[in-house]
Structures are given as C-alpha cells and as structure tokens.
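A single protein chain has been omitted; all remaining protein chains appear in their positions.
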Amino acid sequence: MTGTIVKSNERKLTIARSMAEALAQEMRIDPTVFVMGEDIGTLGGVYGNTRGLIEEFGPERVRDTPISETGFIGAAVGAAQDGMRPVVELMFVDFFGVCFDAIYNLMAKNIYFSGGHLKVPMVLMTSTGGGYSDGGQHSQCLYGTFAHLPGMKVVAPSNAYDAKGLMTAALRDDSPVVYMYHKGLQGMGWLGTEPGATVHVPEDSYTVEIGKAKVVREGRDVTIVSLGIGVHHALKAADTLAQQNVSAEVVDLRSLVPLDRDTIRASVAKTGRLIVVDEDYHSFGVSAEVIASVVEHDLSVLKAAPVRVAYPDVPIPYARVMEQFCLPSPAKIVAAWAQMAA
Amino acid sequence: MTGTIVKSNERKLTIARSMAEALAQEMRIDPTVFVMGEDIGTLGGVYGNTRGLIEEFGPERVRDTPISETGFIGAAVGAAQDGMRPVVELMFVDFFGVCFDAIYNLMAKNIYFSGGHLKVPMVLMTSTGGGYSDGGQHSQCLYGTFAHLPGMKVVAPSNAYDAKGLMTAALRDDSPVVYMYHKGLQGMGWLGTEPGATVHVPEDSYTVEIGKAKVVREGRDVTIVSLGIGVHHALKAADTLAQQNVSAEVVDLRSLVPLDRDTIRASVAKTGRLIVVDEDYHSFGVSAEVIASVVEHDLSVLKAAPVRVAYPDVPIPYARVMEQFCLPSPAKIVAAWAQMAA
Amino acid sequence: MTPSRDELAWMYRNMVLSRRLEETISKIYFEGKTPVFNMANGPIPGEMHLSNGQEPVAVGVCAHLTAEDIVTATHRPHHQAIAKGVDLDAMVAEIFGKATGLSGGRGGHMHLFDPKVNFACSGIIAQGLGPAVGAALSRKLRGLPGVAVAFLGDGAANQGAFHEAMNLAAVWKLPFVCVIEDNSWGISVPKSASTAVARNDVRAAAYGIPGHYVAGNDPLAIYEVAGEAIARARAGAGPTLIECETYRLAGHFMGDAEGYRPKGEKEALFAADPIPKMRARLLAEFGFSEDELVAAEGAAADRVAAAIRFARDSADPRPEDALTAVFA
Partner (left out) sequence: MTPSRDELAWMYRNMVLSRRLEETISKIYFEGKTPVFNMANGPIPGEMHLSNGQEPVAVGVCAHLTAEDIVTATHRPHHQAIAKGVDLDAMVAEIFGKATGLSGGRGGHMHLFDPKVNFACSGIIAQGLGPAVGAALSRKLRGLPGVAVAFLGDGAANQGAFHEAMNLAAVWKLPFVCVIEDNSWGISVPKSASTAVARNDVRAAAYGIPGHYVAGNDPLAIYEVAGEAIARARAGAGPTLIECETYRLAGHFMGDAEGYRPKGEKEALFAADPIPKMRARLLAEFGFSEDELVAAEGAAADRVAAAIRFARDSADPRPEDALTAVFA
C-alpha cells in the first residue's frame, strides 16, 4: 500500500487471509465470537475469508447454515442481544433483498429501540463487486444502500492491512458493523486479484478505527475519493496524472458509516478539486454524498465542478464488453480530470 | 395547490380517492389491470387508495393476499411478464426488507435481463412517512433506497391532481413504477392530513408525465426542492420567507426516477441558492443527489452553500417530542435560509 | 400437566392485569382524539393493537418461563409482556412515550424491550422468530439454561421468516418453541383466505417436529401443551410448534371499524370471553373464593392505576435525545 514501507522479508497477506486471521485471533481470546453462514465451514467461505476456522474451532462455532438468510441473520441478532458476538456472512451483497428486514430493521435498530439497554455486537460480512462477468444478481456493490440506513456501521477495506484492522475493530464493537469486501481485492486466484490489495499485515492483533478515512497518496491538484477497489483505480490514475504533472491526492474512505467528512473536506480544501470514484450505482449513492458533504460545508474551496466516476444507473450486464464499459477505471478517472481541467 | 386556480364548485379529492379513481378508470378500460395486497379488498386499503374497487370489480381482480410480500410481489412480476398489469401494495414502505429481492432483483431487472424482450408493466404502491408516532418500523420514507437501484421508476405525488395523473401514467407504463404516497397527505382523517394535498381533480382520465418535476411556486432568491409532504413544508416556508421579502421558488420533484435534473438546475441557475427538503434519512439519499446534480453540472450558479433539511441519521423514535424534533418542518426551512444568508 | 393453585392464581392475576391495562389504555387512547379521531394526537399516539381476549395464550405459555427464558412477541404484545414480567411502570411509560419508559420513549408500544426479563417485541410480521432462535442458539452454544419462545399471529405463519426460522431451529435442535396465536384474522383478511391449511400445527411436519393445536382459547389446555413443549425444549429434545385458538375482542388496532367481521361475531366472542370463564372455573373447580378473586381484581386495578400515574407523571424525553442511543 502506498505510504507503507514494506520490508522485503515482511509477511504479505491477501484480504481473505487477513480477514480469517483477525477472526481466528478474536475467537481465541473471546469465546463468544462465532461465525455463521453458507459454506463458511468445510469450504472456508466461497471467498476464503473463513478458511481454517472450522479446523481450529469446530463446527459449533463455525457453523454452516441452510440457505435461509432471514433466519440466520435474524438469529445472529438474537444471539448478539443474548451476549454472543456473532459474525454472519451474506455470501453476495446482492442477496440482501431476501433478508434486509433482519439487517436494517432488527440488527440496525434494536440498540435504539431498546433505548441503548441492549448491545448488538455483530458483524455482517458480505462480498461486493463485479468485473468478472457474473451477471446482474452477483456483481453489485450497494454501498449506498447500506450506508443510507441508520444504525449500522459500514466499512469497506481496500487492502489487507486495513482488512485485518477493521475486522478486529468490528469484532470488538458493541454495535453492528457491515463489513463489505470486494471480490476483486480478495486474493482468490479464481477471481483474479488486484495486487495492490495484498500488503504487509502484522501478525499481532491490531485495530483500524472505524470511521476514519486515510489519505493514501498525497497530492496538490485534485482529490480523488474512493473506497474498496476504486482506491486502486485512483492510485493508478494518480500515477498516470503524475506523468502529466498533475498531483492527485487519494482518499480511501475505509468507512462509509461513520463517514469521515473531515478528512474529505480537508483534502478538497487543499486541492480545490474533487473526483469521486464508486463502483456502486451513480445516483442517490456514495458519490453524491461525498460531493454534497463538501459543498454544503464550504462551497468556496472548489475551483471546478466535482466529477463522479460511478456505475451507470443500469443493471449489471453479463457480457464482458458491456460490463467493462460500465465499470469505473483508471482511464475514466484520468478522463474526469481532463473534463475538469478543460 | 399553488398555481392552480380552483373554482369554488370544482370537485376536490383526497389523494386516497384520486388514486382509487385512477385505478377504477383504468380497470374499466383495461381488463388486464388487477390489484393485489394486504387488506386492499374488503377494507379498501388501510390508506383508502383501493376503496370501492372490490365492490365494482370483485375479489378476483381486487385480491386480498396472505402476509407474504415476497410471494405476491414475485407473483405480480410473473403476471406482468405474462401479459397482465398488476398493481401491488406494500402496506408500509418499511416492510420492503422482507421482499426487496422480488422488487429490486426481479421487478426492476427482468426487462434488462431479457434484453428488452419482456415488459414488466406493474405498479408497486407503498405508503411512506411519519409524524404520527408510529415508531421506527412504520414511519420511514426510504425514497433514496428505492431511487438508488436501477430499473424501476419512482414517483411520489404531493397532491391529488398529480396523484391521479401519475397513477394513470404508471398503469399505462410498460416498465415497473414504484408509487410512494405519503400517509400525511393521504386524506385519511385518522392520520390527520395536509389540506394542501386535497385539490381539484378532473373526473376524466389524464396522465402526469413520469420524470417531470414542477415548479409549484416561482421565486427569485432561493430554490427549495422537495417531494411529497416536504413540498407543503416548502410552500409554507415560502409564505413565511415572503414576509421577510425573500422570494422562494419551490420545485416539486414528483418523480425521483427519472430525476428531472433540468428543472432543478434551471431553477437554481435562476435563484443561485438551494435548499433540499427530504423526510428520508439525511446521508446517501435524495438530498445529496439533488445537491450533487446541481454542482457537478455548473458550480458557478451557486451563491451560497446548499443546505439540506432532512431526517437525521437515526431510527425514527416513537415519542412525539423526539419525532417532531427530527422531522423537517417549515421552521427548519426558514432557519436554513437564515443560515445560508448569514 | 395441571397448574398448581399458585400457578392458577398467577395466571388469573396476569390475565386480569393485562385486561385491566388494556381497558384503561383504550380509554386514555381517545383523550385528545375526540371529536376528531387523529392517531397522532393525545397522550398515547400512534397505532394501538390490543390483545383483549388473547390473554390465555400469554399466561398458558409464560407460566412455564422464568426471567432467564427469552420471549419475542409481536405488534400485539401487551399480554405477553405482562406475563413475562416486564416492568409495568416502565412499559406503560414507554407506551406514553416518556423518558422513564423502557427505552426512554424511542420504542413505543410495538417496540417494548426489557432485557432484564429477556422480552422483546417488534412491528414486522414474523420478525421475532429469528432473534428467538438465535437466543436459543446462544444458550445452546454456551451450555446455559433457557428456552426461547416466539409468539406470532396466524397471519404471520405465511411469512417466509417463519419457515426459515422453524427449519433452522429444527435442524439445529434448539431449545425453542413457536406459539401461534390464531385469532382467525390478519387485519381484515380471514385465515381461511390466507392460509392454505385450516390449522398451522400441521406445518410442524415440514420441520420434523411435534405440532399441536389447542382449541377453545383455554388457558389450562394451553398451559398443558406449552408445558410439555417447554420441558421438551429444556431437555434438549428440540423445538415444538403450537397453534392456539384465541380471539381478539377489539379491532385490529384502535380506530378499526371492523366492518369485515361477519354479523354476530363480536357478540359471540364477548360471550366466550376467557376471563369470566376462567373466573367461573376457579370458583367451581379449583376452590378459589370470591374474595380471593375480587382481591386479585382489585390489586390489578391498583397496579394499573399506579403504572398509569407513573407514566402520566413522568417527564417527556428531551427532544434532542432522539439523536442518542443509535450505537452502543
């Protein structure tokens, strides 16, 4: 990861392995942590993020479920309220439609409805993203959908270091945390992977604070705000822009809820220009929120109209040429700069 | 409604009655239109919008359902694809969590997945809004949630004239339309009602174009953009502001998808100032989208930072004093102006 | 399994307490709502779902539970909250939206949470089943005692969440009991128009677990069947599905004109009111004295009056506290 000096002999992990490591480390010290979901046991998770857990902790604490998301996510809420710290996996975020009541009306609201007398310490892990032709029900990001509704924290790591630290922080949080990991960063060979996501990860347990964005590349001329895989697009675009003598700053949101508006605003105050990169749908989502958060705070910092590089408002097509046409990319970010500078 | 001159002998209808009238008129001329939902038959709909239909069209075409939203909304999709024009009611929008897969992954995407070979002519009616102490699972608006996801048109009338015209347009549309009606405008006495929503409604059938906002009050100094009940708050605030010699223009979005960005931009270009009023949650929603749509288009039109008057990012509390504290209101809009002008 | 004399007294007391509370609430509910009925007004605003008539289910089941057991209830929760031992003052204060309420006014009558006695309820149909199953899992995983009971309405048995939770509880053999209150209506839609089977106990076959139907809205019969199911759950033998015939004497919510009821139904229901029936049996079959029952009824009236007074005297929440308690 840019900004982190990695010694050549330092251990690098994929996001999948760093998630599994954080889970294992917390499960060792906290007997109330357990994991539920489809294929998270013997298989180790379709995306590898629970690999090795069932061998160490057994099938009671690493619990394969029926294909009953409403049932087992609702059950996780009940277990969390009863003193456990459940981790549940929604295999693809696209499946939220079959179980969102348990998520947004129960998990997210029961602390409030109880007047703060209950804790709901649970983590909902879910995979996001496309780019590998999995069609319109298996490729969405839906960041905005989750971030819009109150009562749940939402994080989305872009690299293995943050992935471990955010997972540990989520596991220790007494409020529900939605942990959205992007399939294209996961380090599963069969999905391809962004090499930049696989970085040095300390063996010891540590946390990354939920609600803090990070400036992952400093720059003077334009701020590129993104999350997940978009951060890597932004870093690549920044490299290209650097060749054009444009100095781009890249902000990795890491958390959507709480949203670190201060870091965004400070960066844009410095650069005067804003590009938001988001693989979620264009309208009524993350990209608009980032822009609104800047302009409502101080209109005068902006020297040019902000630009969104987001997924168009269409279902995700299967055909590679169509899907690639829709996805954000480094080239589109560079083009956004050109538009802005024109 | 401001801008419409109502002769004293002209017929005024509530939104509930104008919705029912539009349904009845289409059912008379189109045998493929039918209605399904909980308590929409004998009871005439909890919010009165199907009153009288079962008497005229019988229980086959006006069909009470089990409490199985996934089942009957999924069934509506299948019926629509098979040549019918189903209208389904989701009694409270808050219940979308139990059935959103049928809505956003089926209803909204099947036209696309079929490459345009299928039509999905269906209307999903759902009630929104709070203000009467119905608690956090019966008072939400969720406009942003629906508008964010591609493939469904979304409308939200603020008065009975638009309600009828938008319903007729929705019934004739070959694409799915989500029709969000606000409980506080419905004209059901037991919920109280905003008198401004009950306006003259022509008896003959007519349509209001989906995707067209309306300037419901012209002004020079500030544009207030809203939808549903927020339009009435805006109009009241505009009256107050007028006493302060501030001329406010009020834009009623009427449709969220398609969003009429041209009308919004033209108004803000004229006034130079923007307040967005939304009873949906503050972040990642409609208010940010409206602001972003303006600034990404032309930053220079704004003379002051735009302001949102939206529901804070908290679950909706039951206690009256708490709920009222959170809700948008004319006073908050006036205060937003004061902040902007300061 | 027959209740002891103490249990019978407890059951009657709680039935009467619940009824008395709801009769009182139903009067107060109209304060500020006449002459124009607007749900938003008065000391108790919002929807109000009364459980008058359904008390037998609450007491027949909860007689077997202690504070450590878990109950999730529905939008119609008062009788169960009372039978589960929810703090009455705080519960009524919550219904009044006061700062002293269970949740400081954030929840309201559909969102009564009392963690001290492991009680919760909620407003979405069949929503309580998952959490109850999860609490049962929590106990099983940790080897802690406790049975989880989820109550739901007959209409709710057609919601997907019911099916998923039942299967989960059965496949994991959890200490869980599902109790359906069959009042034969889901708002205005009769059970016969919404449920493909006459009795939901047959659905137990879909999960390979025992199923029982208890006819007659009879607290003693419910006591017996629920007792066996709860004992079975405590013994680690897995879940049971129970459906109890019951009646709602009131409308779906207050303000409901009940035009959908067939002629004569209400009269028949009132004629079969379970409280006078129970009272008569206590006198005739179980050796209770008139004085004892009058005393119990008086105590209930006093208790309700005190709770109402507590609620009325309590302060409103601070408006800005609406922004607190979102996260733990």
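By letter and in written order, the chains are A, B and C; residue numbering begins at 1 in each of them.
One rule holds for everything that comes next: a residue touches a chain if its C-beta (ideal position, glycine included) is under 8 Å from a C-beta of that chain, and two chains touch if they have at least 3 such contacts.
A quick note: this is a predicted structure, and the numbers were derived from the prediction, not measured.
Trainee: Taking the complete complex into account, tell me which visible chains touch the one left out.
Mentor: A, B, C
Trainee: Looking beyond the chains shown, say which of A:67, A:242 or A:341 touches the absent one.
Mentor: Looking across A:67, A:242 or A:341, the contact with the absent chain belongs to A:67.
Trainee: Pick from B:110, B:223, B:267 or B:329: which residue touches the chain that isn't shown?
Mentor: The missing chain is touched by B:110.
Trainee: Return the single residue from B:153, B:182 or B:282 that touches the missing chain.
Mentor: B:153
Trainee: Looking beyond the chains shown, say which of B:30, B:55 or B:174 touches the absent one.
Mentor: Answering carefully, the residue with contact to the hidden chain is B:174.
Trainee: Which of these touches the unseen chain: A:46, A:142 or A:222?
Mentor: For the chain that is not drawn, the touching residue is A:46.
Trainee: Consider the whole complex, including the chain that is not shown, and state which of A:138, A:182, A:217 or A:265 touches that chain.
Mentor: Here the residue in touch with the unshown chain is A:138.
Trainee: Mind listing the chain B residues that contact the chain we can't see here?
Mentor: Missing-chain contacts on chain B: residues 31-32, 34, 60-61, 65-66, 68-84, 86, 101-102, 105-106, 110-121, 150-151, 153, 173-175.
Trainee: Contact with the hidden chain only, please: which chain C residues?
Mentor: Residues of chain C in touch with the missing chain: 158-164, 166-167, 170-171, 193-198, 202-203, 205-209.
Trainee: Residue-wise, where is chain A in contact with the chain that is not depicted?
Mentor: Chain A touches the missing chain through residues 38-39, 41-43, 46, 64-68, 70-71, 94-95, 97-98, 131-138, 189-192, 312-315, 317-326.
In this section, only the chains that are shown with their structure count from here on.
Trainee: Computing the C-alpha centre of each chain, which chain sits at the greatest distance from chain B?
Mentor: Farthest from chain B by mean C-alpha position: C.
Trainee: Grab the C-alpha centre of each chain and report whichever is closest to the global C-alpha centre.
Mentor: Smallest centre-to-centre distance to the global C-alpha mean: chain B.
Trainee: Centroid of chain B to centroid of chain C, CA atoms only: how many Å?
Mentor: Distance between chain centres: 35 Å.
Trainee: So, what's the distance in Å between the C-alpha centres of chain C and chain A?
Mentor: Once rounded, the distance between the two centres reads 41 Å.
Trainee: How many angstrom between the C-alpha centroids of chain B and chain A?
Mentor: About 31 Å separates the centre of chain A from that of chain B.
Trainee: Where in chain C do residues touch two or more of the other chains?
Mentor: Where chain C meets two or more other chains at a single residue, that happens at 101, 104-107, 111, 122, 124, 160-161, 326.
Trainee: Touching at least two other chains at once: which residues of chain A meet that condition?
Mentor: 70, 101-102, 105, 112-113, 150-151
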